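Sharing a structure with you now.
Excerpt of the complex: some chains, original placement.
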Amino acid sequence: MKRLKLGMVGGGQGAFIGAVHRIASRIDDRFEFVAGALSSDPTRAAASAAELGLAPERSYAGYQEMAKAEAARDDGIDAVAIVTPNHLHAGPSVAFLEADIHVICDKPLAASTAEADAIKQAAHASSARFFLTHNYTGYPLMRQARAMVARGDLGQIRLVQAEYAQDWLTDPIEQDGHKQAAWRTDPKQSGAGAIGDIGTHAFNLACFVSGLKAEALSAELHSFGTGRKVDDNAHIMLRYEGGARGILWASQIAVGCENSLRLRVFGDKGGIEWVHEDPNQMTFTRFGEPKQILTRGGPRMGPDWTRVPPGHPEGYLEGFATLYADIAEAISTNIDNPMLPGLQAGLDGMWFISAAQNSSAEDGAWIHR
Amino acid sequence: MKRLKLGMVGGGQGAFIGAVHRIASRIDDRFEFVAGALSSDPTRAAASAAELGLAPERSYAGYQEMAKAEAARDDGIDAVAIVTPNHLHAGPSVAFLEADIHVICDKPLAASTAEADAIKQAAHASSARFFLTHNYTGYPLMRQARAMVARGDLGQIRLVQAEYAQDWLTDPIEQDGHKQAAWRTDPKQSGAGAIGDIGTHAFNLACFVSGLKAEALSAELHSFGTGRKVDDNAHIMLRYEGGARGILWASQIAVGCENSLRLRVFGDKGGIEWVHEDPNQMTFTRFGEPKQILTRGGPRMGPDWTRVPPGHPEGYLEGFATLYADIAEAISTNIDNPMLPGLQAGLDGMWFISAAQNSSAEDGAWIHR
Amino acid sequence: MKRLKLGMVGGGQGAFIGAVHRIASRIDDRFEFVAGALSSDPTRAAASAAELGLAPERSYAGYQEMAKAEAARDDGIDAVAIVTPNHLHAGPSVAFLEADIHVICDKPLAASTAEADAIKQAAHASSARFFLTHNYTGYPLMRQARAMVARGDLGQIRLVQAEYAQDWLTDPIEQDGHKQAAWRTDPKQSGAGAIGDIGTHAFNLACFVSGLKAEALSAELHSFGTGRKVDDNAHIMLRYEGGARGILWASQIAVGCENSLRLRVFGDKGGIEWVHEDPNQMTFTRFGEPKQILTRGGPRMGPDWTRVPPGHPEGYLEGFATLYADIAEAISTNIDNPMLPGLQAGLDGMWFISAAQNSSAEDGAWIHR
């Protein structure tokens, strides 16, 4: 087993998701972190690189320089993780794809349709792959759920109920210098509020598990935070292919919710429920039979995608790590893994964001795909 | 303490909710059940009456005869419980109101707007009172929640998320002679499907706890059961007075849900969550503080509306009984109790049903009140 | 259906369990409450009787007078509920048994072995029956559990883990005039502390569900409350017939526990867990298969012992009522119901109490039956 060489754009001191990507890349030991353009501030970039043990010559001032330099090295990076704010996804993605370096990009795909298109074109033109870290698909029970739906355990799918609720934006903290809140509520940097930041996760997971594409939606987006410029709450009704219906609720002002992603899928033969805050179990009911509690790695469950025996909780970082492990495998073997979210998931998410924004602007008119 | 004399229309052998009303009326010993028109089938009416220990002369063949006879007796009934299918609420309600006998009617108010109007007029003309058994308002923690919202514990209300999910109509059992399913899915008898049967409960509870009136809604009703003539699933977006928003989901085809009524209310200072299947606790979060588990009769909770100490679960029948006890008190003292659902709650529910049906027919157009 | 006539000894104003018995007797409408010696204080007895609607001539100053008078009446009571403190169980029990009136006595059987013996002899000599309200056996899922153990769903039983934890005696409130605390911590009135008050419930339920008799125990009783004269915490190791082992923990000083009765039974083929605070569900695991959530009245569960459909919670009062309904049936039909706790359950409980006290006094020596 040879470790892949990993670079990173963004993720310097003070960032959140960059550290998550780095831990996730280490857990299964398939990557070695060797290069980065960790901050647009050169001083911070250098300090961050030193702290993380990068060789000084592989700490770059900008992603363009990094893409060129790494592409030129014999021991250059195999893949780059892009963990910048949304409006800075497209630039680095295009640069590394053009350099034929695999891209592992955080979600959502971009802050605008134009940026998304640029990534799309670059991905099509590149020999490298593009991955999008919709990390909740890495939870073993969500993969189990997808497999159960696919093999018919739930019958014909009728309902897909997804919600993702947080409360950290209850107050308008973006006005008090909270760095994460500031860019996430700035439409220029994020492109959308709750709908983009967490709504896309819920939407992606709903489609991933149900195996269904959304055909239309009707949305009401709302900003409750005083002076807030993006939505912090979204109510969405959905129509999926094959006649299934769904609700999706995303909120950043639901007091008492820390990171409450919940998915319920109901078919004409069975139903499942999974709640992110207790991710090592999922309930499954065959119609007319007692509800079952399926546990990660437990009875009748595959040992797949899990590192420790049932009853030893795995969590957010392990789910994220599973994406990294699968990405390493896909890159190393050059075999596609249909479970890995990539460009199409990103484009689906962009449709979801813009359709929700358009529907809400038109008083809830149904927007068809 | 003198027991009130109670009569009943409907609730004979094979019925469901009639027995619930009778038990509820007995728990706090404020009523004595003495008369009934228990079935439209005379044989079944007489047999049911005998089984329940009614004097033969107070078992009536029809509600009109009963209203007249009981009004004429010195020891005639003080109140009548109406527990017939929806389309048979208006007839008896009007008859007893005209006889100045208090009416305790099951929900929803009626199967049509015309019937609702008839009840409304009779109620206005009568010296008797009209009560509607939205029994979930009798749960101690729902009354506690209402009081907490009213005194500002949650701050300005932003979100009201209500859902009521069941799975008993997953298959089209109304076509196999299932009595309860048959009338509830027959639009002539019920006037509506899930939206009327359980959606009105969720809607009533959302308004009861939040203290808010709904101003508009956008709905998508759907029938998943093969050949079903009424909705068995409803997705509804709501706008409440004061700017609050809400989702309401009612379903009878959500496999694995037995009787899952869930209410979540979020303000700018706090949030609560209550799940009917474990009704003796409710979580409450003040923003920025740890979530609390409030228990019926527990610390800092009033002893009101509860019969046994904390940790001794009360349930559905006790909540229902609390309505009956409060009704007895309101009748005996002739003092209104604003917590008791009555005509206005019924009319609100009728608006909710028809608005949802109209919105759904117009592809989700917002219907304003 | 004819209602049985019920009398009561104890249960006047300020009492707790008397009201529970009265509600329980009403729920299924098999009893009519007509006579009582509700308090040893004549004024309180009369006031209580008036409040509860007893005819004045059937409110007695003492239980002896009551037993004689009721036995002499044509319409005398069929059964009496004895809801006095423990040391006042024997007197009334003997008096009514001698009058051939059925006795429904609260637990534990008595405050001393001598008193228990007196009841035993009177019961053997009487044509009337003796019932002991170990009410937790009335919960539908506990009866379901017993049936599952009996039919072998769990295989050979290996472990029976029972606990009953409360916190209301954390502080020595018996010294501040708390009436319930006062008699329950007075060894002369109660005969024992936590071990008698709640330990006997846990022990009874463990035996009821497992179908096993205890053969020996080793105990450590302890009083944490300052100046307390009886145990408020008990740790007990048990050996059951057939080689099963068990732990039993009873506590009244476990801060945060309201009325936490929990039972877990494990065999070589399956295991169950039930927690009183959420009594409408029980988990069941067949070894090597996913855990199931069995619900009261739910899939594959009998409709027995339940009044409302699954998902409509029943609780403490309904479980208690089931005992009353079964007692009515046993009296009316003159057919024994092996599920109803009676004299033997009471004597078992007395052994449990005295063995625990003796073992604890001998530094945990195993006491064999």
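All chains are identified by letter, namely A, B and C, in their written order; residue positions are counted from 1 within each chain.
The criterion applied here is as follows: a residue touches a chain if its C-beta (ideal position, glycine included) is under 8 Å from a C-beta of that chain, and two chains touch if they have at least 3 such contacts.
Worth saying up front: this structure is predicted, and the values here are computed from it rather than measured.
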Copy count of the single sequence across the entire complex, 3 present: 4
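In the analysis below, only the chains that are shown with their structure count from here on.
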Most remote chain, CA-based centroid, reference being subunit A: C
Chain copies touching (subunit B, subunit C) - same or different residues, decided at half shared: same
Centre-of-Cα separation between subunit C and subunit B, whole angstrom: 35
Residues of subunit B touching at least two other chains: 257
Footprint of subunit B on subunit A - complex, ascending: 154, 158-159, 161, 167, 170-171, 218, 220, 222, 224, 233, 235, 237, 245-247, 249, 251, 253-257, 264, 266-273, 283-287, 291, 363-364, 366
Subunit C-facing residues of subunit A, complex: 283-284, 288-295, 298-300
Partner subunit B, residues of subunit C touching it in the complex: 1, 3, 16, 19-20, 22-23, 26-29, 51-53, 166, 257-260, 276-280, 295, 298, 307-318
